[in-house]
Structures are given as C-alpha cells and as structure tokens.
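In this view, the complex is presented without one of its protein chains, the others remaining in place.
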Amino acid sequence: MNIAFFGVGNMGGPMAANLVNAGHTVRVYDLAPALVRQAVEKGAQAGNSPAETVAGAEVVISMLPSANAVKGLYLGAQNLLGSIPAEALIIDCSTIDAATSRLLATAASEQGRTVIDAPVSGGVGGAKAGTLTFICGGDEASVERARPILLTMGKNVFRAGNHGAGQTAKLCNNMLLAVHMIGTCEALQLGADNGLDPAVLSEIMQASSGRNWSLEVYNPWPGVMDGVPSSNDYQGGFAVDLMNKDLTLAMGNAMQSGTRTPMGALARSLYGLHGGQGRGQLDFASILQLIAGEPPKH
Amino acid sequence: MNIAFFGVGNMGGPMAANLVNAGHTVRVYDLAPALVRQAVEKGAQAGNSPAETVAGAEVVISMLPSANAVKGLYLGAQNLLGSIPAEALIIDCSTIDAATSRLLATAASEQGRTVIDAPVSGGVGGAKAGTLTFICGGDEASVERARPILLTMGKNVFRAGNHGAGQTAKLCNNMLLAVHMIGTCEALQLGADNGLDPAVLSEIMQASSGRNWSLEVYNPWPGVMDGVPSSNDYQGGFAVDLMNKDLTLAMGNAMQSGTRTPMGALARSLYGLHGGQGRGQLDFASILQLIAGEPPKH
Amino acid sequence: MNIAFFGVGNMGGPMAANLVNAGHTVRVYDLAPALVRQAVEKGAQAGNSPAETVAGAEVVISMLPSANAVKGLYLGAQNLLGSIPAEALIIDCSTIDAATSRLLATAASEQGRTVIDAPVSGGVGGAKAGTLTFICGGDEASVERARPILLTMGKNVFRAGNHGAGQTAKLCNNMLLAVHMIGTCEALQLGADNGLDPAVLSEIMQASSGRNWSLEVYNPWPGVMDGVPSSNDYQGGFAVDLMNKDLTLAMGNAMQSGTRTPMGALARSLYGLHGGQGRGQLDFASILQLIAGEPPKH
Partner (left out) sequence: MNIAFFGVGNMGGPMAANLVNAGHTVRVYDLAPALVRQAVEKGAQAGNSPAETVAGAEVVISMLPSANAVKGLYLGAQNLLGSIPAEALIIDCSTIDAATSRLLATAASEQGRTVIDAPVSGGVGGAKAGTLTFICGGDEASVERARPILLTMGKNVFRAGNHGAGQTAKLCNNMLLAVHMIGTCEALQLGADNGLDPAVLSEIMQASSGRNWSLEVYNPWPGVMDGVPSSNDYQGGFAVDLMNKDLTLAMGNAMQSGTRTPMGALARSLYGLHGGQGRGQLDFASILQLIAGEPPKH
C-alpha cells in the first residue's frame, strides 16, 4: 500500500519503520532533514514537499507535535487537503486538542476527504516494538478501514467515538496515568520513610487494591524493576514536558466542560512544578524526585 | 486446631466461618451478643469472657475496629496477654496505627508471647469468599507459622517487614487505592462531560496506561460493571468512613515521618468532604457523586 | 453628560442609579423589561433598541453577564460599534475573558472607536453604596477620561495595563480571594474543632499574620460579624456560581500562560464541588459548609 507519513521523530520514526517492514511503500516528510535520512536508511522514500509526498497515497498518516503543526500541514496556505487523493484515508496520530481534530474533520469533509484522529498510548518503547494502542475518533467505517494499518504499528485499536473523541479519551487516560503515577510515588516514599522495602511494598500493592499500570510495568523507584526509565536515571520514556502538555490540554477541556477534577488539577500543578525545577526532559516517573526531595543535580 | 477469635462483625464473622469450615475449633468473643449468636449458628463456640475464650487456644486472632479496642483487649486491666497460652500465636488482623502494633508486640515479648500484625485487603466480599490478602508485620518465623491459618481465610500472605510493617503497608496501599479511585472517577466524568461513553472509555483506559484496580474490578460508574457497589446504589463494599479512617492514619504517619504526600492529602480531604455530606456509609466508589455533583438525596 | 447603559441587573441597576443621582442623563437598555422599568423609576430613560440607546451618547457603559453577551451587543449582526458616536468613550464593566476584551478593543480601534475594560470589585453592596473598585485595561488617556465617571459609581479606579489587563487583574484578585476565604474557613474550623471560640480566634488572626479581607470584612463563621452573608444564612453577597465562573476563567488563563497555580486550582475544584452540592446560589463564604460538613438542608 502507498503510505505518506508526516513527522518521523521519536515516535513517527519507528512507526514508519514498522510500516516499511510490513511491506508497505512509505514516503516520509519532516522539516528535519536528519530525521528524513534516518527514515530513508530504514527503507522509506523521501518526499520533497508535502504535495509530492501525498501524490498517489492510499493512506496519509501524521504524527506531529502540536495542533498548530497539524493545522499548518493540512489547512495551511497550500491547502494540502486538496492535494490528497480523494479516496485516501487520513489518519492523524498527533495528540492535540479535540477541537482542532473536529476542525480538521469538518474541513476534510467539506473537501470530500476522510480523516480520523488516532492518538497513541505506549510511548517510544511501544512505537519501536509495534505495540502501541491507538485511540480513534471518527465514523465506524473509517476506523475499521484504518484498523489493519494501525495493527501494523500497534496491538490495540479502539474507537472512542466520533471526531475528536480519540483525543478526549487519550487525555482522560493520561490524566489518570499522571494521578496514579504520583500516587504510586507517594505510597512508596511513605513506606520507605517508615522502614519498608520499596520492592516488597511494590509487590504487596500490585497484588492488592493499589494495583495500577505504574506499579505493574513502570515502577518509579530506581532499581525495583529492570529496563524502565527509573532504573536508567529517568532517561528515555515519556518526558515530563510532554505529560505537562497533555495535562494542560486535559485541564483546558475540564474548564470548558465545567468538570471538577481536583486530583487531575493537582497532578498538573505537580508536574508543572517538577518541570519548573529544570527536569522537563526526564521521564515522567521522575516525579518521585519532587516527592522525595532529591536535591537538584549540579 | 483450637482458635480463639475476637471480633466477629462484617469482616471477622465470615473469617471465623471460613476457619470453622476448614475444620478448626473456633471459640469467638464479641461485645455484641447478636454477632456471637450468628457465629455460633455457623459452627463456632461462644466464649463467655476473653480469658475463657483464649483458654487452651493454639492461635488467637483479633479483628477489631480501633487501636483502643486492641489495647483494651490485650493490655487492659485484666491483662489478657498473660492468660493466653505462652506457645500460642497471636494474629492481630485489625487495621490500626503501626505504633500500637509495635506497642503490642513489645508488651507480648515482655510476657513471653508472640504476636504479628496482619491487616487485610479485600473487603467484606473477600472475607466471605476467603480471598483476602494478609499483609503481615513480625519476624519471619511467626509469619510462616501463621501462613497456613491465614490461607484458610485468604489467598495471599505477604510479609511487609517487622512489627507494625503490615499496618504501614496496608495504609500505603489504601492511600494509593483512594488516589486511583478518585482519579478514575475524574477521568470518567471528564470523558462523559465531553461526550464519551463511560463504558467505552473504561475499556480503553483499562487497556492503556491508565489501568488500575478500580477500573479492573471496581468500576465506580453505575452500570458499567455488574456485581459491584456502584451498580447497587453504592451499598455494601468498603465504607467511606472506613476509607477516611485509613487515610487519616496514613496522613498521621506521613506527618511523623515528614513525608510529602500531596495526592494522598488531597484524597483524605476529598473523602472527608464526601463523608461530611452525610455519605459516610456508602461504598467508597461513591466519591464519584462528589465529583459529579450528584445532588444529595432527600 | 449623556450616558448609554447596557445591562441593569443586580450590579448595573444600582450603578446606573448612581449616575442618575449624580445628574447625568442615562438611557438604559436591557433584554428584561422589568429591569428597564426599575431603572426608569429611578430616573433613567428607556432605550427602545441598542442603536437608539447610543444615539448622542458621550459615554457608553456595559455591564453584561458573559463574553458572548458582550460580543453579541457590540460585534453582532447590527454592528452597534458603528452606531456609537465616534467621540464617545466605551467602558465595558463586564467580567469576561481578557481575549474577548482585546478582541473588542481591536474591533473598536478598526472602526475608530475607543473602549476600555473596567471590571469591578465590591459586589452588589458596593454597587448600591457607590464604593466599587474599577480595575481598568486600556491606554492611559482613556482610563483618565473614564475616571470621573467611574468615581461616580465607585471609590477606586486602577489602571492595570493595556486592553484586557483589567480582566486579568480582576481574575487574579478573585482567585486570591477564593484562596484566603477557604483558608480562613479551614483555620476557623480547625480552631473550633480544638476548642477555640471562632470569634476570639478571628480577632487573634486578624491582628496577626493570618490577616486578610475575609477575616476583616466578610467573616464566614455565622454570628461572628454583623451584616455579612454568613450571619444571614449566606443569602445575598457574591454567589458561589459567580465565583466558579471567575475561577474557571482564571484557570483557563493559567492553562494558556502555562502558570502553575496549585492553590488556585484547588480553590476552583472546591468551589465546583460546593456548587455541585446544590449550593451555587449561596454567598461564597458558605464554602465553610463544605469544610464543616454541614449536612445539606432539606
């Protein structure tokens, strides 16, 4: 299948590579030439312009860092939407606000194009391993049409609802993730400060009602679990700055819908304070350092 | 085996019944005659006094509602500790503060008796089904000695550390439980307020990084999951007042150890506010009502 | 001076009356005929349409409940801006988001009109007594031109900065107000629960570093202070729903500017939870009921 792929950074790069490995013809475009070269080394073709990249495409996938980047690509002065073959399916995997996803869907519809939002959960590790979860928003037929392509890059495809619903569900999930990650750090710290072994306490809570994803596969206490960022100086993984971006979007949503999210709001404050200490590039499990009072490294 | 059992209420009653069903000789004592009668109907014997109850006991189990009750029983004017056969193992399953557990252990040691703390996770449902988790504090040999007895009433036995460690681990777990339960309610409410189906969103988050015990087996949104308190007007289950008791103990611990627990502290405030609205007897998943703004029932 | 006045409800009504009493010719317009009649009884004239109302006006004042109402009035299909005499000064006293204030200022400038934002602090009592504080955004000359008019309705006029700055400053102030009001309620409740007399404790804190406006002129504990809403079943004053509106706007601002406001965010959550209990119409000092756990009245 001919696939156009926009944005081949930490996430998009391995995703495009998995498409190549599955036998698809993938043409990539990115503002950073180095990223394009890396993709080409893995078997992709380089597009010289957005319009050239989408020429003849059956599927267009985008993985961009912000709503402005998405709007700039599809709805910018050159109206890329109009250059995309009418029968192609557009899959926007960027994590952006739901309103922009709906705006894009409306613009596409007006020009006879079809788009779904399909933000992902699973991080860089999931992108490389091809085990991402895609959380889609759009009509059922389009999501079903996207499913086999998405399963080339991941292992789960959900339809959360209509256009924008994928974004909303992603934000709800990440808000909950932030809450239980911080809660897990606090519980481990409270135990450690009262003489418990964090590894033993982790095992107990994981077998009890405290169980959650952070304990199960992403333990934030250094040394308790192998192969996770906490055991690698919080390098790699999902950056504090990205969690802050998602929490800020989630709180923006909550303000608009009038939803009360006291824990979510506190999580956003705490990740903001943590990032404000110069730790925005660390993995988000490093919030343990804020709780623990780890003195800043010099 | 001859077992003395103190406190046969919502939790202790079914626990004692499971011991009877396993073939043990169980003599029970409780200040409420009706509870004793219920236990006798299920095959236990009635003790006429604490001292008579422990006569000849090989194991003494207590499941009491407060630290004062535990102190009153073992360390009161009649010095029950001294009446317990010296070779018996004392297992205190009450959820109390760790300092009291250590006080009891020291007093027992001074009189040549052996005690462990073994608070439980799993609630009334787990007590009836015999699927409780016991989180023990005490020396290894004593915990191993208790293990087969505890496995008659539960399916997991953990040793968290020395005397009091069972209490501490239980509190850490329940603090984390409160945090992810409230976080789960907020995420579901935020999704619902933005047009998502809570059942679909639950499925998505349970398959993603938001996954936690509340989503997995105790969904707080009415109707999403069968057989849980949220689908039964929040009746049964683990009462808000009991969660408040545990959170207050956890915060007391945190103040003494100087641990920072911003989410735990907020969880304690929110459960306190919820109980303050006259909902202390509802299951703790009813915190959704505080978040959702359910108008108080008249 | 000829003044056109839009919006003569709880706030705008007494403000317009004070302008009449100062000898100005005031023509009013409101979608609610009853409010217009009340204003006419106090000496104002009734405008039959927005355009007629502004005919010949030297000053145009608006006091409307939402950004949409402000946009609808000035920027709606009939382009009221274009009907306002070019030399008139437009003073928008509505509390709305700063972005809308800037949008209005830009539109006015494009049509050669002059506007300032001038939201107020002081409530209905201040509007009646003519003791409001006006917090203005706009160029210095325009604010100086507005000053004598505003001092007819209030006792303080501040210029916070350029267009929109009045709104921002108002929101900052009200966020801080919410924070110290809740903090005051908590301190009084903590004292009362530990045996102190709230009146004595109020006096001590007001003379100490806990001092704040809530303690000074708006004590939330019933019976401590005469003539305040807390001593009148929390009737009158500044409604919980209005505080929620302001806090939601403030949090929206904070999300856009990336500001961390942990206490402000919690205040928004708590006022939201309080309003969610069916108490949105009570004065905002009634947040004491949420803290105290006052059972809902039936």
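Going by the order they are written in, the chains are A, B and C; count residues from 1 in each one.
Assume a contact is a pair of C-beta atoms (placed from the backbone, for glycine too) under 8 Å apart; a residue touches a chain by one contact, two chains touch by 3 or more.
Just so it is clear, the structure is predicted and the values come from calculations on it, not from any experiment.
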Selected from C:A44, C:A187 or C:V240 as touching the chain missing from the view: C:A187
Per the touch definition above, residue among A:V28, A:A44, A:I204 or A:L290 touching the missing chain: A:L290
Touch with the omitted chain, as defined above, among C:A39, C:V59, C:A239 or C:A267: C:A267
Options B:T25, B:Q78, B:Q206 or B:T248, residue touching the unrepresented chain: B:T248
Missing-partner contacts on chain B, residue numbers: 248, 251-252, 255, 258, 260-262, 265-266, 268-270, 272-273, 276
Residues of chain A (touch criterion as defined above) contacting the omitted chain: 266, 272-273, 275-278, 290-296, 298
Residue numbers in chain C that touch the chain omitted from display: 98, 121-122, 133, 135, 156, 158-162, 165, 168-169, 171-177, 179-180, 182-184, 186-191, 193-197, 200-201, 203-205, 207-213, 216, 218, 250, 253-254, 257-264, 266-267, 270, 291, 293
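The rule is simple: only the chains that are shown with their structure count from here on.
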Same-residue or different-residue interface between chain A and chain C, half as cut-off: same
Chain separated most widely from chain B, comparing mean CA positions: C
Between chain C and chain A, distance of the C-alpha-averaged centres to the nearest whole Å: 41
Multi-chain contact sites of chain B, meaning residues that touch two or more partners: 266, 291, 293
